[in-house]
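Of the protein chains in this complex, all but one are displayed in their positions.
Letters A, B and C name the chains as they come in the text, with residue numbers starting at 1 for each one.
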Amino acid sequence: MKREIPILITLVTGLFCLIGFFVPHPAVRFLYDDIQQWVIVIVGATYVLGVANLLRINSVQVSQKALDWPYKIVLMAGLLGMMAIGFAEGNHYSDDASKFSWMYIRVYSPMSATMFALLAFFIASAAFRAFRIRSFDALLLAIAAFILMIGRVPIGNAIHPIIPAAADWLMEVPQNAAKRGILIGAALGVMATGIRLILGMEKTYGSGESS
Amino acid sequence: MNLASIARLDRRWIFLAVGLLVILPLAFGFHIAPVEPSPRSRGFYDAIEKLPEGSTVLLSGDYDPSTIAENYPMHLAAARHLMRRNMKIIALALYPAGPPLTDQVLHMVGEEFGKKEGIDYVNLGYKTGNELVMSSMGSSIPRTFPVDRRGIPVSKIPVMKGIQNFEQFSLLVNVSAGFPGTKEWVQQVVSRYHLPMVAGVTAVSAPEYYPYLQTGQLKGLLGGMAGAAEYEALIQRPALAMRGMDAQSLAHVFIALMILLGNLAFLGKQPARRA
Amino acid sequence: MLPLALFAGNALAFPIEAKDTPNDGGRSVTLTWKTPDQHPARWILVRRERGGAFAPVVTLDGSLARYVDEADALTNGISYEYQLVADPADPPLNSEISLPVIPSPDWLDSTKANVLVVTVLFFIVLFFTINQAHRGRRWTFRKIPGLVAIEEAIGRATEMGKGVLYIPGVQDIDDIQTIASMILLAQVSRLTAKYETKLSVPTNSPAVYTVADEVVKSGYQDVGRADAHQADMVRYLTSEQFAYVAAVNGIMLRERPAANLLLGAFFAESLLLAETGHSIGAIQIAGTANVHQMPFFVVACDYTLIGEEYYAASALLSNDPLLLGSLKSADTVKLVLIIVIAIGCALATWGNPSLGAWFSAQ
Partner (left out) sequence: MHVSHDIGVWVAALLTLGIFSFLYRDNPVYKFCEHLFVGVSAGYYVVLTYFSSIKPNLLTPLFQHFGENWNCLLIIPFVLSLFLFSRFFPRGDWLSRWSIATILGVYPALRITGFGQSDLVQQVGGSILPFWIQGDPLASFNNILLVLGLLATLVFFFFSKEHEGAVGGVAKVGVYFLMVSFGASYGYTVMARVSLLIGRVMFLLDNWLGVVRF
């Protein structure tokens, strides 16, 4: 029972959604539409579960005085503080002038934007220290990268209009061909995995402990 | 200083050089070259330009502050273009941290063009479920989004009147930072519900979408800040992206040089390694 | 409400076509008409059940030429008639009354027929090959250079008396790429056990840690070297992206492994890890299905398992009939597609685009 019911649930919901793509008739669509509505909510609940889990893991680390534990307190304070502000403001949490919006604009947003801005520096350093042209393959890669880097910004056009034209051609023909090959291969992989999951053939690692 | 010693250079010097190359052109604003629109940006522009005035357009801003520099300018420019042509905008965001950015864009541009929230545009906000939300909208938008971002029932929002599913939209304008975004809209909506679509995406993901352009699944594509700058040039409204292009150009040249220098230094180092 | 007199016909009437919307769930009628050259500002669309009285449905922009009437008011199986009425009524330019139309639901969306055919064919091949694999059939597959290189790299680490660092990506255990990485890790741990080489596996998720630890332990047991297994071979560092990168880079600089194996789902950290690994002179072998990150691995690593190669490698090592059968079926379909594209292009070149059109239909 404990094993069979989840497999059955996956099979039924999966087949309904699969058939619903091809069959518009209300006899199928009625339940198809409902299942989608339900899962939107359940996915929302998994987010809440994930955060509850984050709290649990971090409070354990704090209580055990694990490595960097004082920072885990910062994490939990940020989490609980943000939740308190949001729920205290209720339906007005999304107003432009709310405290929740202030936290979003002044705290969340700048850090989120800066995290990936760091990569501009790292990419330059990696270009210098770890971009090795030691084969014909790597040479092709480097030439394509050069044409794109210069051809995609105004300076390329200022040097000569042929550079952006070459960049366009490169993107539309050879790179397009390879990307499509990857796309088709990946599609076959996703479809094969998908049907194995729906039919309950896939053994998944730690579906229980993965939280 | 020979080449081998360059190879041992502390990488923080490179960081410093990158920083300066970006800060200086922005601070002093010199001008290297004008922005030339590409055919893909033109496709994006034409798709909106071709629509009859007053059409209803779905605007999905699927990004968050981490890619604000690339996506926000195109989001802003698209909203300006749409409102200038009096389109009705139904907006949403499938990144959790996206809805405030959509608010910001719509409020700002709405004020510029005298458009009112609820009458000319609406922000439906965020919904959990990624591509499932798209698929579910194909069945019923009012069921998927019973209320807008402010909690107002969509049945009471004038601009939502008659909106049932994708059939009522003339175009899907997607501003995307990755998953869920352009790929998922193409997969779940474009071919399935026959809705034309244009996308403004981060440069990282842009090459992936070229196959969709060639098949016509996408009518236009803006790639990264450079794509946004081209679009700003097309709607003749220079803004953030165009002002960033000098710094962008210089940094690209610098990184290209770094690749060359790094390989020269590597060649210089080779014999020592064999010895 | 409009006076009924408005709905009367007139001499200048133009035709309007009403059809049951095809490929839908019913209760929907698609109306098309050719907009007259001098159209009014607006149309008022009116509808009646056959024999009943006309009532307005919606006001439309005068320039439109198509409208889909989808309403709860429509009932499947009932006959309806439509007419467009000009607004303002002067000049009187109404459409004819449409022929009666009966909305009805469909059992198959014919625009999806190509998807249905291709999907069903693929699944038939898939189940056939999986079935064959379960019965013990094994096909020969090509060598994967990156896989051969892994064994060489571990060998070299042994000669140098240094360790092997195995980084299983940064996704959680439910990601397919991480699962594939665990299969590869099983093989790697058997090799390090055999060669008595130090293995180090830093993880960024507690769940991956649990599984990886189990995998490494059984790898050592498989080759009868449970005694050589050490408890701290697999470690959980942190879930924060850049903190994880900083910690792994620290391990590389301190322990100076001779071989770096980066196998799994990688994102922005790929270039940071590959750069540090390159700077310490380790042999680097990477494998990922994340297209964006492949360039960084290709330029900084000695071998890269590209996309499907990565999955294929794990399928070959796993000896799992499910994975092997899937690999074989994907190959079969690819071969068919290559032939179809070749034939289609030949036909198209001779002026017959029908095969391409069938695939492109939506």
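Some observations on this one:
Going forward, a residue touches a chain if its C-beta (ideal position, glycine included) is under 8 Å from a C-beta of that chain, and two chains touch if they have at least 3 such contacts.
This structure is a prediction, so every number in the text was calculated from the model and none was measured.
The hidden chain makes contact, of the residues C:14, C:128, C:141 or C:236, with C:141. Of the listed residues B:110, B:200 or B:224, the one in contact with the hidden chain in the full complex is B:224. Within the entire complex, the positions of chain B that touch the omitted partner chain are 12, 15, 18, 22-23, 26-27, 29, 66-70, 72, 96-97, 99, 125-129, 131-132, 135, 144-147, 149, 151, 184, 186-188, 190-192, 202-204, 206-207, 211-212, 214-217, 223-226, 240, 243-244, 247-248, 251-252, 255. Chain A residues in contact with the hidden partner, per the touch definition given at the top, are 2, 5-7, 9-18, 21-22, 34-52, 54, 56, 68, 71-72, 74-83, 86-87, 91, 93-94, 100, 102-123, 127, 137-138, 140-149, 152-153, 169-188, 190-191, 193-195, 197-198, 207-208, 211.
Counting over the whole complex, chain C has residues 112, 114-115, 118-119, 122, 139-144, 240, 242-243, 246, 291-292, 294-296, 298-299, 306-309, 312, 327-328, 331, 334-335, 337-338, 340-342, 344-345, 347-349, 351, 353, 355-362 touching the chain that is not drawn.
The rule we apply is simple: only the chains that are shown with their structure count from here on.
Across the assembly, the chain pair joined by the most C-beta contact pairs is A-B. Taking each chain's centre as the average of its CA atoms, chain B and chain C sit 21 Å apart. With each centre defined as the average position of its C-alpha atoms, the distance from chain A to chain C rounds to 13 Å. The distance from the centre of chain A to the centre of chain B, each centre being the mean of the chain's C-alpha atoms, comes to 16 Å. Contact of a single residue of chain A with at least two other chains is seen at positions 21, 29, 115-116, 123, 125, 129-133, 142, 145, 179. Shown for chain B are the residues in touch with two or more other chains, namely 192, 208. Across the complex, chain A is touched by residues 7, 9, 11, 14-15, 17-19, 22, 32-36, 38-39, 64-69, 97, 99-100, 103, 107, 125, 127-130, 132-133, 135-136, 139-140, 143-144, 149-151, 192, 203, 207-208, 210-211, 213-214, 223-224, 226, 229, 245-246, 248-256, 258-259, 261-263, 266 of chain B.
Those residues of chain C that touch chain A in the shared complex are 23-26, 105-109, 112, 115-116, 119, 122-123, 126, 130, 172-174, 176, 179, 182, 206-207, 210-211, 238, 241-242, 268, 271-272, 274-275, 278-279, 289, 291, 295-296, 298-300, 307-308, 311, 322, 326, 329-330, 333-334, 337. Touching chain B in their complex are the following residues of chain A: 21, 29, 32-33, 36-37, 39-41, 43-44, 47, 91, 94, 96, 101, 104-105, 108-110, 112-113, 115-117, 120-121, 123-125, 127-133, 142, 145-146, 149-150, 152-155, 157-158, 164, 168, 171-172, 175-176, 179-180, 183.
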